[in-house]
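Only a single protein chain was left out; the remaining protein chains are all shown in position.
Per-chain residue numbering starts at 1, and chain names A, B and C are given in the order in which the chains are listed.
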Amino acid sequence: MYRSRPKGRLQNDASKLLSSVVEDRQIFYYDILGSQAHSLMLYDIGILTRSELKRILAPLEEIRKHCDIILSSDKYPSVNEFEDIHEFLEGYVIEHSGIEAGGKMHTARSRNDQVMLDVRMKVRDQINEICIAIVNLIDSLLSKALDHTDTTMPMYTHMQHAQIGTFSHFLIAYVESLFRDVDRFYVTYGRVNQSPLGACAIGGTSIQIDRNRTAVLLGFNSIMRNSIDATTSRDTLIEFIFSITVMMTTLSRIAEDFIIWSTPEFSYIEISDEYSSTSSAMPQKKNPDPLEIIRSKTSLLLGNSVAMVSTITALPSGYSRDLQDLKLSIWQSCDIALQALGVMNNIIKSITVCTERMKQGAVASYAISLDIAEQLVIKKRMPFRLAHQFMGALVQSAVSKDSVPLARLDEKDISNALGNVNFPLEVHEVMQIIRETTPEVAVRMRASAGSPNPIEEREAIRMSYRKLSAYREGIAKRKKSIETAFDNLLITVQEHLENKDG
Amino acid sequence: MYRSRPKGRLQNDASKLLSSVVEDRQIFYYDILGSQAHSLMLYDIGILTRSELKRILAPLEEIRKHCDIILSSDKYPSVNEFEDIHEFLEGYVIEHSGIEAGGKMHTARSRNDQVMLDVRMKVRDQINEICIAIVNLIDSLLSKALDHTDTTMPMYTHMQHAQIGTFSHFLIAYVESLFRDVDRFYVTYGRVNQSPLGACAIGGTSIQIDRNRTAVLLGFNSIMRNSIDATTSRDTLIEFIFSITVMMTTLSRIAEDFIIWSTPEFSYIEISDEYSSTSSAMPQKKNPDPLEIIRSKTSLLLGNSVAMVSTITALPSGYSRDLQDLKLSIWQSCDIALQALGVMNNIIKSITVCTERMKQGAVASYAISLDIAEQLVIKKRMPFRLAHQFMGALVQSAVSKDSVPLARLDEKDISNALGNVNFPLEVHEVMQIIRETTPEVAVRMRASAGSPNPIEEREAIRMSYRKLSAYREGIAKRKKSIETAFDNLLITVQEHLENKDG
Amino acid sequence: MYRSRPKGRLQNDASKLLSSVVEDRQIFYYDILGSQAHSLMLYDIGILTRSELKRILAPLEEIRKHCDIILSSDKYPSVNEFEDIHEFLEGYVIEHSGIEAGGKMHTARSRNDQVMLDVRMKVRDQINEICIAIVNLIDSLLSKALDHTDTTMPMYTHMQHAQIGTFSHFLIAYVESLFRDVDRFYVTYGRVNQSPLGACAIGGTSIQIDRNRTAVLLGFNSIMRNSIDATTSRDTLIEFIFSITVMMTTLSRIAEDFIIWSTPEFSYIEISDEYSSTSSAMPQKKNPDPLEIIRSKTSLLLGNSVAMVSTITALPSGYSRDLQDLKLSIWQSCDIALQALGVMNNIIKSITVCTERMKQGAVASYAISLDIAEQLVIKKRMPFRLAHQFMGALVQSAVSKDSVPLARLDEKDISNALGNVNFPLEVHEVMQIIRETTPEVAVRMRASAGSPNPIEEREAIRMSYRKLSAYREGIAKRKKSIETAFDNLLITVQEHLENKDG
Partner (left out) sequence: MYRSRPKGRLQNDASKLLSSVVEDRQIFYYDILGSQAHSLMLYDIGILTRSELKRILAPLEEIRKHCDIILSSDKYPSVNEFEDIHEFLEGYVIEHSGIEAGGKMHTARSRNDQVMLDVRMKVRDQINEICIAIVNLIDSLLSKALDHTDTTMPMYTHMQHAQIGTFSHFLIAYVESLFRDVDRFYVTYGRVNQSPLGACAIGGTSIQIDRNRTAVLLGFNSIMRNSIDATTSRDTLIEFIFSITVMMTTLSRIAEDFIIWSTPEFSYIEISDEYSSTSSAMPQKKNPDPLEIIRSKTSLLLGNSVAMVSTITALPSGYSRDLQDLKLSIWQSCDIALQALGVMNNIIKSITVCTERMKQGAVASYAISLDIAEQLVIKKRMPFRLAHQFMGALVQSAVSKDSVPLARLDEKDISNALGNVNFPLEVHEVMQIIRETTPEVAVRMRASAGSPNPIEEREAIRMSYRKLSAYREGIAKRKKSIETAFDNLLITVQEHLENKDG
């Protein structure tokens, strides 16, 4: 329909390569709303008569109501014959309203601003959904954390025992990361929620359009001013996908922790059966496949980020067809984000925490060493560097005795270790400190803000719940604002359609 | 069917996240052939009786013949209910042959070796198709090059005029790159064409299977020996995707050259209408969209490479579900490669070369400077560095005279430029050299191997055609070898099915 | 010094692989400040006596003042013998203050929180520098834009002529992108400006430290609470590098536009000689190398992003040595950002704009077609789709007449084109519209917000200057706040050192 200058049709192979009809299905509904708003504005400024407007709105409304059927059934086989959804829609309108009316719908716009409009409307909704899914995941983590502020376990650095901590401390760490994740989406939303409509092909139009009017009709906060910028720039979309990628790294960390902790060797947690897979050959198998897929999807997101950035790198100003391919990556990334967040949420809810194994792990661990060293600092004013050396020697001797716990060392071992450091300490004092410093005592003695001391933990959970409410409210308000705009738009459309004068 | 240990079913959201049924459709046919070969071998070693074999082969053959229908229609709605195609296939066989026979089909194999088998069979075919598509593209380039060995034009570095060359010289440069591309695939094929079947889950089997037998039945060259390696390693697949990525960078270079050359400002070539798109708003538009999409698909391929490498980085030995996601990237990458090669081939064939514009571009260009400098070196034994300085000064003065061509400079200009260098040259000698060194003369004077001298070009084309034949033969032989193996396999299956004794 | 448990030294090859001394040089100064603040706090809570504090502060202050010499000269050859800068610093302090005092400096901290502290202090400063560099670049772009609101030129989509616009319109589009860039850094700053100090190894400490005190001393806004999160999470750093990457894509777009526009074929702009390179062989060469390097650095940044994300993907909670490698990518990325912004700024300032070529380009261009079509819509109420078809036919006939401008078509051409559309139009009316619609007239007729209408442009520039001032103020305030904190810290240190009682 648009081939006014080139002759003939696109060859089939080129057409197949170029077609975006499949990925456009995600924005078809928004394209219709955008076309309704644009037509209403064209009527306001006198480009369309009341009657022309009515003739355009009728097929648009018809198609809006049966959007899903059109996309999925064979009733409208023509969709796939078009290069994209925009061409299909204009063609449909012209077919049903005539060229005199329908031929005016595309006045003062271009697919270049139109596609950005649709994408921004879609991404706006996706951001709200993702924010809600993160908020829900945080909620589950906090609820689980509340149950385990006293569940001591070894904490790891380099996958080696580091310090004694609690299970809740990990869950709260995840929460902190997820709060930054949700905040990133929250900020990006503001940059997405601007209307590009009216930027036209690249340089605006000599028609006296009212860009703010369409922006308001479609629930946008403001307009993207410069017309080159509005049609060329994709930085906000890349920022969005980057934020998903970062969020996926948070989920991949949880996944990795849980995969390790559910090995027979660790046995700290057990993934529920309904989130475990098995083997076609090995009967004993119970595998944490959903966690593994969350992990691999993180890499997929990184791949999508790369594809997007590499695509726009060194692209000159003005729309190029390369930009079309970004859509593929965006829709896939959104789907993954929502799926991964949902599954992770259900895994958290249904997990079995093996508190006894965790506690035993803590008791048998040399991770208590730093706590003991710090007691020597506090009680004996031993310089920390010496306490560190002394404890290192002590652990060495415990390891050499078949890796017994420190509490099982005898006086001679301690006396030997003391020989390594030049500091006055009594063997029995050391023994007493070692014995008193159990994992439970250790976490309760933690004195720094943000430590796994159960009191600190409960305070962190309380504060997080409060933060969570604020996000919930903000997101709900945003959703409401879009819904209201759409409701008003459709009422206005309805009024015009019912108007007898048209 | 496999959930012997975990209770109940996978939750829907996990199941949706894990399902690979969509991407598995690409390997379904191979999975059936693999199952037939495996069953024949199980019969050979006595695990299956003749009758059991027949009862297994019957449903396999049934499903093989109606493969497409099963995958696309609603007749077999059950496919999507399974986690993957392997489970569906075994379920189907057991349903139709009973647990006594069908329950034996999966003896001594696992989905871990099975999926690698299928992927290798599929990739093997894809490599052959890609090799053919490259060979065809080279053919078109050579044919076009033959027409343009005398079409002089400026050659560019940094997008600035560099040296005078010919259009064919670019086309032959593309050919050289594509020959390395095809060679990479050619080598990778050898690494792909090894059977992993029989590696089982990770550690082989205590059943006395004959791995070489199934390898031969399925047309493989040899087996992947170590069972951990056979089920864990994905390096060969990544090598394959890397090779597609590199090849796409070759295509993206051609695309970029062509996009630049078809701007109104260059007008060196014109993309045919059937490979051009237009605008919904701007009536005059004729855009090289297919070339732009080839360019963006290169970035998509890079994204796929990243996703794949990042997925396997730091993954421990033994199958993890993460590996499933590689398939997505592989199939998509293969499709892109074949589509891009095909479209590029048709673009080359249908392109209009504006030889006059090219020649005018050469005539007006300072790119002739190096040729002139070299004439001063040859004829006047002028040290090159001085000739370089002299010519630089000459160009400066030509630019300052409203960018006239060098041949339009007068004696005074030359005399001034000579003032800059300490070397005895007569003004009229220089003028003569400048006038004699036209673009046509310049390319014919090129004396180095691989230069755009038309004689060199025609020799390069001749040699390339010979190389092309060798590749064509090699690829045809490989395809034949697989076809023969499959024919024999199906004949054997047929014999068993027709055998009355079973 | 820290090897209390493992025996002997690291092997040389491992030590070379692990050493971060080179990249740590960038944070050495911050490490010293951090150690001073930490020591002051340890004194406040009674871990250090006044005399011990003094003995620790003295070598710290000594080393702080001669930081550069220590890092660059051979006077302190020992730096390279340490695994990292932290070990060197503690070793130096202990050497000069004795184990009784110096051995206490590392109480209640670990390299895990220490390195995050240093990195955050450094990145905080880098963000401010980058924000200033962007602001300066915007300033130059606005200043250049003011000169060219009336410089008409073709605007391009798909590198083909699209609509008539102005040079300033491109510059303002760059400004809009850069405003979003600076805003991203501005937001990230808030997430960076939180102190991790006191999170210790992973689980805090049983020493009664005051984390808020060190945070204030070092100019932080708040603390990162959860100790696992503070030592493990790198999302904010990746967000920072992502923001640089996105900003580089903005610069790469400017670079690409400028590279194309400075080809002989376009000749719209000329890069100044001091930002151009040449060739060792081709005397006539003047190449836009700095722009090309800005383009390639964008890819380097993408590579850095990938390295960082891939590194943290699937890494379990708690510090792993993998995280060390992120520093390399961060420092390099910061350097590139600052260099690229600075060079781009100077290129903008020194560029020659060939306004005549631009205007000629506009006059000769079919990009005027949409403006003419819109006049038909406005003046003749022609449905846009018909006007589009009519103009397409007109352009076709102009192209077939050796690509003459539309204004050179005669009555017959127009009459023929009218035959294609069913709409009543007089040939002479069309001719008049075509003749009246010159490029200058066209841009002045543009009526949409954000179009290249010179009035719109000047308004956009005015608004941008206002926005710029706000950013300048905000950044200056942030810098001041850090400087004040550091000044106070050093005054306090000085007071302790001068105290006779110590």
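Assume a residue touches a chain if its C-beta (ideal position, glycine included) is under 8 Å from a C-beta of that chain, and two chains touch if they have at least 3 such contacts.
Just so it is clear, the model here is predicted, and its values are computed rather than measured.
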item: Residue among A:11, A:236 or A:279 that touches the chain left out of view; value: A:279
item: Hidden partner chain, touching residue among C:68, C:147, C:273 or C:483; value: C:273
item: Residue among B:313, B:432 or B:488 that touches the chain left out of view; value: B:313
item: Among B:69, B:447 or B:491, residue touching the chain not depicted; value: B:447
item: Residues belonging to chain C that touch the chain removed from view; value: 2-11, 13-14, 16-18, 83, 86-87, 90, 106, 109-112, 200-201, 273-287, 289-290, 292-300, 302-308, 310-311, 320-325, 328-329, 339-340, 342-343, 346
item: Footprint left on chain A by the chain that the document does not show; value: 157-163, 259-260, 263-266, 278-289, 292, 306, 309-310, 313-314, 361, 365-367, 369-370, 373, 387-392, 394-395
item: Footprint left on chain B by the chain that the document does not show; value: 1-5, 47, 90, 94, 99-104, 106-108, 112, 155-159, 162-165, 169-170, 172-173, 175-177, 180-181, 183-184, 187, 191, 198-209, 211-212, 223-233, 235-236, 238-239, 242-243, 245-246, 248-250, 252-253, 255-257, 260, 295, 298-299, 302, 305-306, 309-310, 312-321, 370-371, 374-375, 377-378, 383-386, 388-389, 391-393, 395-396, 442, 445-453, 460
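Throughout what follows, only the chains that are shown with their structure count from here on.
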item: Farthest chain relative to chain C (centres taken as mean CA coordinates); value: B
item: Distance between the centres, which are taken as Cα means, of chain C and chain A, whole angstrom; value: 24
item: Approximate Å spacing (C-alpha centroids) for the pair chain A, chain B; value: 34
item: Euclidean distance of C-alpha centroids - chain B vs chain C, Å; value: 35
item: Residues within chain A bordering two or more other chains; value: 2-5, 90, 106, 112, 200-201, 295, 298-299, 302, 305-306, 310, 320-321
